[in-house]
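All protein chains of the complex are present and in place, except for one that has been dropped.
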Amino acid sequence: MAVRNYIPETLEEALELRRDEHAIPLAGGTDIMVQHREGIGIAPDVGKPVMIISNLAELKGIRRRDDGFVEIRALETPASIASSDIVPWHVRQAAARMGAIALRNMATIGGNIGNASPKGDLPQPLILLDAEVVVASVGSERRMLLDEFILGSKKTALRDDEIITSVLIPEKEFTHLFYRKIGTRRANAISKLSLSAAAVIRDGIIEDFRASSGAAGPKVIRSREAESLLTKRQVSEIPDIADDFIAAWDRAISPHAMPRYRRNTTSRMLLHFLEALQDETLTGIIG
Amino acid sequence: MRDKVVFHVNGERVEFIGNPMTRLIDVLRDDLGLTGVKEGCGEGECGACSVIKDGKLVTSCIMPVGSADGSEILTIEGIRDTPKGICITEAFRDGGAVQCGFCIPGMVMAAYALLEENHHPTEEDIRMAISGNICRCTGYDLIVKSVQLAAERGGRLWQ
Partner (left out) sequence: MSATRIDDRIVRVDAMEKARGEAEYVCDIRFPGMVYGTLVRSTVARGKILSIDVPALPEGYSFITADDIPAEGRNELWMIAKDWRCFASGDVRYVGETIGILCGPDRGMLSYLKKHIAISYEEETPAVTIDEALALKGGPIAGEDNIMCSLYCEKGPKMDDVFRQADSIFEETLETGFQEHVHLETNSAIVRQEDGRFTFYISAQCPFYVRKSVSGLLGLRPEDIVVKQTTTGGAFGGKEHFPDVLAGPLLVACNKIHKPIKMVFDREEDMLYSVKRHPSKVVFRTALDKEGGILGIDGKIYYNCGAYLSASYVVLQRGVFHANGVYDFPATHLEGYGVATNTFPSDAFRGFGAPQTLFAIEMHLDHIARKFGYDPAEYKARYFLRKGGETVTNGHIVEDVKLPEMLEQIATASDYYRKAKEYGIGSGRGIGISFYNHGGAFTGNGEQAIIKAHARLVKEGSRVRIEVGSTEMGQGFQTTLRKIAANALGISISQIDYPNPDTSRVPDSGPTAASRSTMVVGKIVEDCAREMKERWDEGDFSVEKEYVHPEGHPWDQDTFRGDAYLGYGWGACIVEVEVDRLTNEVRTVGIWSSHDIGKAIDELVVHGQVNGGIIQSLGYASMEKMENRDGRFRQSSMSDYVVPTSMDFPSQEWFLVDNPYQWGPQGAKGMGELVFNGADAAYVDAVERALGVTVVKIPIPPEDIEEAIENAR
């Protein structure tokens, strides 16, 4: 019962607390306060010291860097991400569909990544885009692919002296983009399944093809094996490759509950996207 | 390191000394007696506890008081006697938005946050703005109409 909780005033203080007490960072609180809720009139007890970093100005901001990345600092909310022109489309889509307005005003990108829930909304498009995460500890910083940072359901590579400070998204133009979240209802919903897909098609050649599945396994799933079946191939070859691609993707995902629905729906959405790639009249956002 | 939480609630300065993980809703209801803030779910899903923090709608049941440090919090008690608050609550009354009433203070806060940002919301805008506020009684139609009514009646109030 009697652990101490903190409100650091600077990132430096927070990093020291993290090093000295391994205090759990609480950003928006939308996961921690729910997971550890005790009921009416009772403060949630995490069992370890918590540091409330919600108001650290150093961890706020969204900017386009000159090295080809968009940087989103860890405390940016889905609301601000969804309304930012410089954030890539897939990420904005996912941010705009997270929870409802109040949650989008409170949750943070750092928290959504750090929580590493298979149903989390933001990791899925970020992994599609090969986003990287920057974590800091006293006196040092690490940078790695988000896909490698998230190890599994609720597991990350974050060390107990580190704090997520920002997310870096490589800027890339796609000719075809697709995003769908299937929630438990039309708004204010937890994801039952989500899928992003993107492609670059030039002169009939698939220069880039990628997809990512959310809530279809312990972590976001990208299958480089499946993607490689399509990249550098002719668009006209898609009909011959489609079945193998869908089968490969289906092998890659491992939905626990509702397996038939999640598998079939993922396959249908991917096929839909592949069909759109073959239709010369369709480019941009595929509905 | 902050050893206390200092913030403003409905314009009044509040100093909180204690566990910063204390839920904001408990501080508002139990310590400050602001019982217009209702607890419907305790997990940020139903919106009954909605308050406005620095102009943004938030759910006070999943916000630790520590996160409110330095902020301006508005609750139903802080808006209900202002021209805008009167405009919304009267529109809710006249438009038939209120049944059991438990969700309604939170719903009023959601409407307030919307109208502050969007003076001429469409039906779709309103439905989106209150989609985090669960009402089990009304089926929402009359709430949506009441928010429209508040927008129309308020006119310049919202400019």
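A and B are the chain letters, set down in written order, and residue numbers restart from 1 in every chain.
The rule is short, and it goes like this: contacts are C-beta pairs under 8 Å (C-beta built on N, C-alpha and C of every residue); 3 or more make two chains touch, one makes a residue touch a chain.
Since the model is a prediction, treat every value here as computed from it, not as a measurement.
**Q** Of the residues B:Ala68, B:Ile134 or B:Leu149, which one touches the chain left out of the display?
**A** Checking each option in B:Ala68, B:Ile134 or B:Leu149, the one touching the absent chain turns out to be B:Ile134.
**Q** Spell out the interface residues on chain A facing the chain that's missing from view.
**A** Against the left-out chain, chain A lists 1, 38-43, 100, 180, 182, 184-190, 192-193, 258, 260-262, 264-265, 268-269, 272.
**Q** Give me the chain B residues in contact with the hidden chain, please.
**A** 29, 35-43, 45-46, 48, 75-77, 80, 88-90, 92-94, 96-105, 108, 123, 126-128, 130-144
The working rule: only the chains that are shown with their structure count from here on.
**Q** Round to the nearest whole Å and give the separation of the Cα centres of chain A and chain B.
**A** 29
**Q** Which part of chain A faces chain B closely enough to touch in the complex?
**A** Within the complex, chain A touches chain B at residues 5-9, 13, 26, 28-30, 33-34, 37, 39-46, 50, 52, 54-55, 79, 99-103, 105-106, 187-188.
**Q** Report the residues of chain B in contact with chain A in the complex, numbered from low to high.
**A** Interface residues on chain B, with respect to chain A: 1-2, 5, 19-23, 26, 30, 39, 42-45, 47, 50, 53, 56-59, 61-64, 66-67, 69-71, 110, 113, 128-129, 131-134.
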